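So that we are looking at the same thing, I have put the structure below in structure tokens.
A single protein chain has been removed from this complex, and every other one stays in its place.
Right after this comes chain A.
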Amino acid sequence: MPEVPFSGNTVESSLQDKSCNIHSLTSSSTDDKSSILLVSVQLHVSPERSNLVLRLLICQDIITKRVIIMDSIQSRNFRGRLSPDETLAAKLETSSEKKAATTSRVNLDYFPSGSVIDGLSASLLSRCQVKNIRCSLVVSWPEFGPSVIRFVGALLKSIVPSLDVGSVNKDLEKYSSRKDAWIESDLYT
């Protein structure tokens, strides 16, 4: 996207890069031919650009059977009360995900009616609904901080048991701090 400067990005992927990285986790079992792609979107995608990015992710070269999206609750679109001290999480699912066996689905309450989610994650979930792809969107609160990192790590571990989240938690907690958010500014490389 021309509006996203790549200056300051590293050759090896880094959490500090403004980039969208796709990592592949292939099962070591010879019976299981499926693979898991982890997509890390480390830059702001404007709502106007969401359609473009989503087509690159799931509508063209990548054929998916199931999608799990993780995002933060956007306080501007949330009609309830959000406390900075309280970790919250909720989900939205496509119809095909709802029909799947309960044990295979994310175990969370539904996102409350009246509040909305916009942006890239909404675009992805909508597309999956239209294309009848199993998809869950998990949104959590607060946006930053150790508590939400631990929650997300636990969720990832429940979905991909082979992931070793324990060894990276400390690094993630270091990057997930609101006081460092100014470093993300486009003014600095």
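Side notes on the structure shown:
The rule is short, and it goes like this: a residue touches a chain if its C-beta (ideal position, glycine included) is under 8 Å from a C-beta of that chain, and two chains touch if they have at least 3 such contacts; residues count from 1.
Operating definition for what follows: contacts and distances are computed from a predicted model.
Taken from the listed names "Queuine tRNA-ribosyltransferase catalytic subunit 1", "Yos1-like protein", "Proteasome assembly chaperone 2" or "Elongin-C", the protein name that UniProt assigns to the chain not shown is "Proteasome assembly chaperone 2".
Considering the whole complex, the residue from A:67, A:92, A:133 or A:149 that touches the absent chain is A:92. Considering the complete assembly, chain A touches the hidden chain via residues 47-48, 50-51, 77, 79-81, 92-95, 98, 110-120, 122-123, 125-127, 129-130, 132, 137.
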